[in-house]
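The complex appears here without one of its protein chains, the remainder shown in place.
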Amino acid sequence: MSFTFRDRISVSIFGSSHGEAVGSILDGIPAGFRIDPVYISRWMERRAPGRSSITTQRKESDTVRIISGLTNGYTDGGPITMMIENEDAIGKHYDELKERPRPGHGDLSLFLKYGEFRNYSGGGFLSGRMTAPLVAAGSIAMQILNYHGIEVVSYLEELGDIKFISNDPDEKLIYQHETRMAGSSSDEDARRLILGLMSEGDSIGGVIRTLVKNVPAGLGEPFFDSVESVLSHLMFSIPGVKGIEFGVGFSMAGSRGSRVNEPFKWDGRRYYTENNRNGGVLGGITYGDQIDFRVAMKPTSSIRKEQATINVITHEEEKITVRGRHDPCIAIRAVPVVNCATALGILDLYLRMVLPYKGNPENNPGD
Amino acid sequence: MSFTFRDRISVSIFGSSHGEAVGSILDGIPAGFRIDPVYISRWMERRAPGRSSITTQRKESDTVRIISGLTNGYTDGGPITMMIENEDAIGKHYDELKERPRPGHGDLSLFLKYGEFRNYSGGGFLSGRMTAPLVAAGSIAMQILNYHGIEVVSYLEELGDIKFISNDPDEKLIYQHETRMAGSSSDEDARRLILGLMSEGDSIGGVIRTLVKNVPAGLGEPFFDSVESVLSHLMFSIPGVKGIEFGVGFSMAGSRGSRVNEPFKWDGRRYYTENNRNGGVLGGITYGDQIDFRVAMKPTSSIRKEQATINVITHEEEKITVRGRHDPCIAIRAVPVVNCATALGILDLYLRMVLPYKGNPENNPGD
Amino acid sequence: MSFTFRDRISVSIFGSSHGEAVGSILDGIPAGFRIDPVYISRWMERRAPGRSSITTQRKESDTVRIISGLTNGYTDGGPITMMIENEDAIGKHYDELKERPRPGHGDLSLFLKYGEFRNYSGGGFLSGRMTAPLVAAGSIAMQILNYHGIEVVSYLEELGDIKFISNDPDEKLIYQHETRMAGSSSDEDARRLILGLMSEGDSIGGVIRTLVKNVPAGLGEPFFDSVESVLSHLMFSIPGVKGIEFGVGFSMAGSRGSRVNEPFKWDGRRYYTENNRNGGVLGGITYGDQIDFRVAMKPTSSIRKEQATINVITHEEEKITVRGRHDPCIAIRAVPVVNCATALGILDLYLRMVLPYKGNPENNPGD
Partner (left out) sequence: MSFTFRDRISVSIFGSSHGEAVGSILDGIPAGFRIDPVYISRWMERRAPGRSSITTQRKESDTVRIISGLTNGYTDGGPITMMIENEDAIGKHYDELKERPRPGHGDLSLFLKYGEFRNYSGGGFLSGRMTAPLVAAGSIAMQILNYHGIEVVSYLEELGDIKFISNDPDEKLIYQHETRMAGSSSDEDARRLILGLMSEGDSIGGVIRTLVKNVPAGLGEPFFDSVESVLSHLMFSIPGVKGIEFGVGFSMAGSRGSRVNEPFKWDGRRYYTENNRNGGVLGGITYGDQIDFRVAMKPTSSIRKEQATINVITHEEEKITVRGRHDPCIAIRAVPVVNCATALGILDLYLRMVLPYKGNPENNPGD
């Protein structure tokens, strides 16, 4: 059941890297939302391969075919099914990897879990390609959140030593930048760094930051479904994520309470704190500040440089050179994925907030 | 539903900090496991308040009453219900906090989510006291994992600047140390640091590291139920957790693929890598290395030092001094909690691994 | 996980017939409902054993201890935990049944599923005693439904040949009648019939009818969570239920479309049909008529008459005479159970109906 994330909404993804198609089903969406297919396409383009000189050269149109769930352009209460055909899968590069798992990659895990029955071509269902249908579903979640005034924006905050921090990044600018950094000169620096790595056949990691703005207070459920639990669950589903922290995160571990506690303030409309060190979440629940978290992405494990590995049949050490077309920095194309996956988590929690009735009539005369 | 974590097993917690009792139900455990109540008590003691000079002075016997699920000392296939009475709740300290939320604490969130109906005394169901029944349930998970040779061990790796790293820590030693650090001199240093903070009315955070040893390869499910997704979901349920990273985690974000990729090796029984930089999980699934992750805990937000806050009725700034009995470092008592919560997540994934039959008969002659 | 029924709400039951206690947790209830403990007790009394000459003589006070979920008498958003101590369990009658399963009873199933680890005393967790905490949880669901104008009423429609049908039964009258029939003379007839069976050491079945009044149109979800699916799932959880039909049910199978199709009518407030042959549900969803269904209960399998069975150790045929205290007609005490379980199902579906927003702003100017 691991392909489904669910509570109020459910999102299931299907397909595999080199199979016929990938797709997703988004269920639990109320009827009556107008869904703009152009908006979906825009997000698909942002994640799509082959759109830039610094990402993989696999060419996929990534056109989303909506099979069900919309009637006359509005959600009709049924499951929203979307399908994206695979057009440019090249399986031959994987034959030589069949017995030689790539270091740092899930190849070996897949072999050990499914044995001879595994779908190994292109990483099968562990492939980053599975994030295409996740973006399709998430872009619908985003539209619904936007109707309610909630915005989600992710960008690449760190790439190697290059870092550009913004607490109010401009989404348009982020996607004008091939690196998805929020500042122009850091984008230029990062681009040059990646071009250098590509010529060496190497790769690099990055840190993606996400802000959820105008999120209502009271979002998140006590204990097991805290905002952080739900979002981290989704984030660690994205291939390559190795860590997550909310607000100042790990640096809070070395701090004293008197230094990191922040008094609440009121701006006439909502509560906030000066530095939002807790990332907008306390007790697992929002209180007014924006949600703010950072995700660590590992460097792409598939690199052209020769590497040592082990043959799973003979248990001998062998050398491999990974062919195929791979991103030098998966963190770049992961930016819209993190953005859309966050939207799914927030929408799920948002739909739990609104209750038919707060208590019995005598307490709710005006309801 | 946020009080239940579930797939193969389900663990529900109930109660509140100053209510009659707290408890948990662990369902989905197969019949026939002998459960040792002394083992449960041992874990309860490790988390219990009032057992050390450097933790809160609230006194609770934390005796676990097992209401159902065991027959003649063995699991009987029914839900295992455990109850722990609250004995030493002092509500009066909370009256003055009712309108004045503690900085860095979930008080404000609770107010904004539930309004006048909130259970605020002692933090209600957002209290760290809710981790007592989590430990009770987790200690049962631990026993079952142990029968299968799997071990989980957590310890305090960092407290302020004090750090002691061990890849093979000794559980007995950890719990002989009041700070739950794995080394004796660092325990002593940390103890002194905390005593100093206590005299100042301040608090500090920490980093807890967890290792899951002898975990079978193939544990974890693709995409939404990766090992990291399941464990991070549980970890962020624990009050005070602000970040999590697997293996070298965030430091991987700044690294090159050629430097962090590690060749797989075979020791005759299982695969491993030299430095386990990925924390034992690739593609969301284990392949042989031990699971290794670190959790960042914030400093206790309830400190004795005077702090500014806001009155939620008047929206005026006010000063508070938090009374009540609080830990100077919640990371210490969180060590057994992280340990037991991890066991619940691992057991859930472990029970998904074992299938009745791998495929149809003609392919499984020896089955 | 089978002890939990859940979607918007979750109800978990725990305990066993002869264990320390039974109880339930009702989670997912919004904060702010005033809960009347006297109302809970009233329903507990209606189900309780030993209250009438025609039911089992086991004496249980069935006092409900509310452990959590209420603050100052109102739901506080946390899980509502209720516990009922077992006071009059007599285990000795079960020793001779240990190897000799009662005909028509779940004894053999329990043995075959759990073997030596089974909790067999009094039927363990398969016992009808497990319906006590179900009534406790359901009586809370009932209060919430009542606040919203929805009523659920069940009564015993058939007992042997005795039948009394009412489309608008009086709840007070039903519970004044020891047999839970809706008419006074049929109650008298049924009482006499049962007294006769008791003297013979025999038992009898019955049919329970349930009406859900003022249920809003649009309740129920398409396909897998139809009103009928959710209610039948709950009904078949109740020990002794062998069948369920909505509206005219089985008799519709032998009918022609032209004879059973009914035109919709409008009474100025809601749609209805003349005879409500479909039991208020079409396409799995309500449209205005009251929900109407009937549940078939088997005769109590535990009878005093000598019966043949098999010894599960020796596989020899043996004779048994069931001792212990048993109802001559479980359908009678099942009436409040069916009533309360129905309320749980309806509340779950009701909480799914109310959505934060029907579509995007431009379509909802007045929202």
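Each chain gets a letter, A, B and C, in the order it is written, and its residues are counted from 1.
Simple rule for what comes next: a residue touches a chain if its C-beta (ideal position, glycine included) is under 8 Å from a C-beta of that chain, and two chains touch if they have at least 3 such contacts.
Everything numeric here is computed off the predicted structure, so don't read it as measured data.
Colleague: Write down which of A:S68, A:S184 or A:N275 is the residue touching the left-out chain.
Modeller: Missing-chain contact among the listed residues: A:S68.
Colleague: Would you indicate which residue among C:W43, C:Y74 or C:F117 is in contact with the undisplayed chain?
Modeller: Within the whole complex, the residue contacting the unshown chain is C:F117.
Colleague: Of C:P37, C:G73, C:G149 or C:G283, which residue touches the hidden chain?
Modeller: From the options C:P37, C:G73, C:G149 or C:G283, the contact with the absent chain belongs to C:G283.
Colleague: Extract the touching residues of chain B with respect to the undisplayed chain.
Modeller: 30-34, 74-75, 77-78, 144, 147-148, 222, 350-351, 353-364
Colleague: By the contact criterion defined above, which parts of chain A meet the unshown chain? Give residue numbers in ascending order.
Modeller: Counting only chain A, the missing chain is touched by 1-4, 6, 8-10, 12-16, 19-23, 25, 27-28, 31-32, 65, 67-69, 71, 74-79, 81, 83, 113-119, 124-125.
Colleague: Using the touch rule from the top, list residues of chain C that touch the missing partner.
Modeller: 1-5, 7, 13, 101-110, 112-113, 115, 117, 123, 125-126, 130, 158, 160-161, 197, 200, 202-207, 217-218, 220-226, 228-230, 232-237, 239, 241-250, 252-258, 260-266, 271, 273, 278-279, 281-288, 296-303, 305, 307-310, 315, 317, 331, 358-359
Just so it is clear, only the chains that are shown with their structure count from here on.
Colleague: Measuring from CA centroids, which chain ends up nearest the centre of the complete protein set?
Modeller: The most central chain, going by mean C-alpha position, is B.
Colleague: Centre to centre, using CA atoms, which chain is the farthest one from chain C?
Modeller: Ranked by distance of C-alpha centres from chain C, the top chain is A.
Colleague: Taking the mean of the CA coordinates per chain, how far is chain B from chain C in Å?
Modeller: Once rounded, the distance between the two centres reads 38 Å.
Colleague: Centroid of chain A to centroid of chain B, CA atoms only: how many Å?
Modeller: Here chain A and chain B have centroids separated by 26 Å.
Colleague: Which positions in chain C are in touch with at least two other chains?
Modeller: In chain C, 31-32, 74-75, 77-78 touch at least two other chains.
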